[in-house]
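Complex shown without one protein chain; remaining protein chains in place.
Our next item is chain A:
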Amino acid sequence: MELHSAGENALILYLGDTASAEVSARVQAAAQAVEHVLGADLVDLVPSYASLLIIYDPLRTDHLAVSHKVRECVATLDAVAAGEGKLVVLPVYYDPEAGADLASLAENAGLGIEQVIALHSDCEYRVYAIGFAPGFAYLGEVDARIAAPRLATPRQKVPRGAVAIADRQTAVYPAVSPGGWNLIGRCPTRMFDPSAEPTMPVSVGDRVRFEPVSRARFLELGGEL
């Protein structure tokens, strides 16, 4: 465990240096413990792959008191089991029509499109972090055979619902935005809906599985092409 200064009212706690379900589970457990121990002194938390950014109110407490409390509560964290989050199944229409990079990704990987779809949808992912944009969930880890680097030139406009791969991460774009990830399909589920409760179908620590659906089913579920 390492705890560093981040800013005038922020500390960053590192619980590992690689992305893994175990480290992520520790981050989750630490987030809960820190939230509890800091109470009203806490302003916000940003859990990520292996770190937890802790933002506190500097007019109520200071970095010495916060780091003392954080060290103490993290030292006594119980061993936590990974994979306890809820399972969310997201339908995906995988097709070159819905994922502009599906064919080239398959070609570069030396695989058929069907194999890419099978590899992407056959496993369970973990939500490691949420950020970049509202509702953008970083999911890992993608099978190494279909991992693909970011595009050299990011797209100006990635459609809402685009399912994409960057290195060994995958995600569903929650809204139209610029983006450099490889697009392989489209998901009809809204990943961020300000008027819904909850606003997001997933949170950090949840498990996600992608389920291939037909074009007709995708449209029936409210998907747009």
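Quick note on the criterion: contacts are C-beta pairs under 8 Å (C-beta built on N, C-alpha and C of every residue); 3 or more make two chains touch, one makes a residue touch a chain; residues count from 1.
Here is the rule we use: contacts and distances are computed from a predicted model.
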Among "Xanthine dehydrogenase, N-terminal subunit", "ABC transporter permease", "Anti-sigma regulatory factor" or "Biotin-dependent carboxyltransferase", UniProt-listed name of the chain not shown: "Biotin-dependent carboxyltransferase"
Which residue of A:21, A:117 or A:204 touches the chain not shown here: A:204
Candidate in contact with the missing chain, chosen from A:37, A:53, A:103 or A:119: A:53
Positions on chain A where the hidden chain makes contact: 4-10, 12, 17-19, 43-53, 55, 58-59, 62-63, 129-136, 138, 175, 192, 194, 199-200, 203-204
